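Only one protein chain is missing; all other protein chains are in place.
Chain lettering (A and B) follows the sequence in which the chains are written, and residue indices restart at 1 in each chain.
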Amino acid sequence: MTVVELSPFSMLVPLIASAVCALLPGRLWPWLLTFAAAAASAVIAAITLAAAMDGPLSYAFGNWEPPIGIEYRIDAANAFVALLVSAVAAVILPWAKTSVDQEVPERQGPFYALFLLAFAGLMGITLTGDAFNVFVFLEISSLATYALIAHGQDRRALLAAFRYLIMGTVGATFLLIGIGFLYMMTGTLNMVDLAQRLPELRDTATVEVALAFIVVGMGLKLALLPLHLWLPNAYTYAPSFISVFLAATATKVALYVLLRFTFTVFAPDYSFVALPLAVVLMALAIAGMVVGSWVAIYQANIKRMLAYSSVAQVGYMVLGVSLVSVTGLTAALLHMFNHALMKAALFMALGTIAYQVGSVRIEAFRGLGKRMPWTLTAFALAGVSLIGLPPTAGFISKWYLISAAVESGHAWLVALIVITSMMALIYIWRVLEAAWFRQPAEDAPAVTEAPLRLLIPVWVLVAANFYFGIDTRLNVGAATAAAEALMGGIPGGAP
Amino acid sequence: MRENGILRVIARFVIPLILLFGLYIQFHGEYSPGGGFQAGVVFAAGWILFVLIYGLDLGLKVIPERVMYVLTALGVLLYSLVGLAGVALGGHFLDFYPLLEDPHAAQQAGIILVEFGVGVTVASVMMLVFTLFARRRSWWDEVDAEADGEGR
Partner (left out) sequence: MEWLGHFNYWIVVVLMMIGFYGVIARGNMVKKILALNVFQTSVFILFISAGKIIGGSTPILREGVSAYSNPLPHVLILTAIVVGVATVAVGLALAIRIREAYGSIEDDRIAAQEADEENRQSEPSR
């Protein structure tokens, strides 16, 4: 079996496993199957990325030659995102077992089946080379995500899931309208074909409207600032495991779709000229960075604080995109990867605290530093990465972002990035201050350190934050290749 | 509504026809308009009509909820297995040509099997969705009583 023939299996394995998983009884088997599927998917994605660095892979489903059939077209950009999603899933699942046993004690078969569907959907979005297929997988993963969020213990999880459903469906339908206009104008849904046929039609209003619909639709899924309202509650009230997974992957995949459409389908010299996208995205990104960080400072619920911080981090990524240069895109993709590492570590540390303490509000953190030193140290170190201090992964992506800003003549952005990083310092510091410099409340329940089965995965991710901050060959290399693939218009040159 | 003689008699005539029509769409899907999605929904609609007239308890005796749930997954698995058979025989996923010697027969066989999986899943999902909503009925009765009590 060649790499090309293997490549779609990083999506197919979790998809097929989800059907089996729905039938499995008990607590062990569903988890075991899910973990096996995620690990297999990650291995396949890694092999695919290694092959895709040399040039795009094309896999035709059912052997129907593209553009008639559905094609998976995998270049460095989607292989990179696919590896990110599947690796995160594989790393967090060993941690998830304990947490899910506590938070979703009943009917774990369907729960893990939903997770696998959400995961397979995200993989499908990244791998596919067919515009309509993006919509289908987007809805598969979104619908599974709504149901997963509703599994949260708090009744507000239901409201969060409902509001996400309304906003997410509107966003996906906007994407569908955009794809519909593209299909009406060009008669094709294959992205490579679209990219070839659109230049002739670039001055028509329909194509401009299509671009606008797609950008707004994906902006909703991406939680770009004015469209971010679904995110904080969804992350706050979802089960811890789902918060970790969504925070690390969902918005990244939405950003990837936005990049794929603006850079590959519509060439960048069109998207950023026909509509003032560079200015709009930059303004929204800056607003997101400032408002997200600012609101995060005032949150009493730490999970919600991290959710608002995610809104700010999405701002950094979109800022990189709005610079429309290879360095800017590299910074965006790099931050995508690094942010997944730091947010997964932070949410996992937080989930560990929720498991031991039963609360994630700031009051519950008082004096916790002495009682759960390992968990809180992990939280602090992941926080350092979030703030962006060397030698962490967070520093690398901010460094690239700053160089991209300077390179494109927006030196004033440097000040802004530094200021918002300071704000991140403030909200992370609030937690650490409560944990180490406050006395626990008198009636606080006795708390001990978390079990090793929770601590080890957290520390693996924390170590990854430092590893990718020191040895940057893998993440910077892949991100640069991905950015070049995207800037090259048609993935990896002519088909 | 359930005691209405006209409804009961007409339903008795119509339901078998609906189910038959569902199966017709299902098994003609490979060379004429039709296929699993439509057939599954038509088939499920026949069952839902049965439940509306004869009650959920009787309907669940025909197809228990657990069976629906299992069928939902099995349909997807049938689809996937046919797809994987293409891979195992040296083609791509969902490639039907390697299945049989004659290319036309291979396509037809592949489409019938895959669409059967789709049909089973769609029909059982529609029935399951209906059942899960309908089982809340007793709860809705309480809600209505409550609303009457408040004089609204």
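In the analysis below, contacts are C-beta pairs under 8 Å (C-beta built on N, C-alpha and C of every residue); 3 or more make two chains touch, one makes a residue touch a chain.
Please read all numbers here as calculations on a predicted model, not as lab measurements.
Participant: Among A:3, A:23, A:147 or A:460, single out the residue that touches the unshown chain.
Facilitator: A:147
Participant: Which one, A:127, A:165, A:248 or A:413, makes contact with the chain that was left out?
Facilitator: A:165
Participant: Have a look at A:200, A:269, A:363 or A:471 and name the one touching the chain we're not showing.
Facilitator: Here the residue in touch with the unshown chain is A:363.
Participant: Have a look at B:20, B:58, B:105 or B:132 and name the one touching the chain we're not showing.
Facilitator: Residue touching the chain left out of view: B:132.
Participant: Please give every residue of chain A in contact with the chain that is not shown.
Facilitator: Interface residues of chain A facing the absent chain: 132, 135-136, 139, 143, 146-147, 150, 153-156, 158-159, 161-162, 165-166, 169-170, 173, 176-177, 180, 183-184, 189, 300-301, 358-359, 361, 363-364.
Participant: With the missing chain put back, which residues of chain B would touch it? List them for me.
Facilitator: Contact residues on chain B toward the absent chain are 32-33, 37, 122, 129, 132-133, 136, 139, 143.
In this section, only the chains that are shown with their structure count from here on.
Participant: How many angstrom between the C-alpha centroids of chain B and chain A?
Facilitator: Taking the average C-alpha coordinate of chain A and of chain B, the gap between them is 35 Å.
Participant: Going by the contact rule set out above, which residues of chain B touch chain A in the complex?
Facilitator: Against chain A, the touching part of chain B is residues 69-70, 72-74, 76-77, 80, 83-84, 86-87, 91-97.
Participant: What does chain A use to touch chain B in their complex?
Facilitator: Answer in residue numbers: 5, 8, 12, 15-16, 19-20, 22-23, 59-63.
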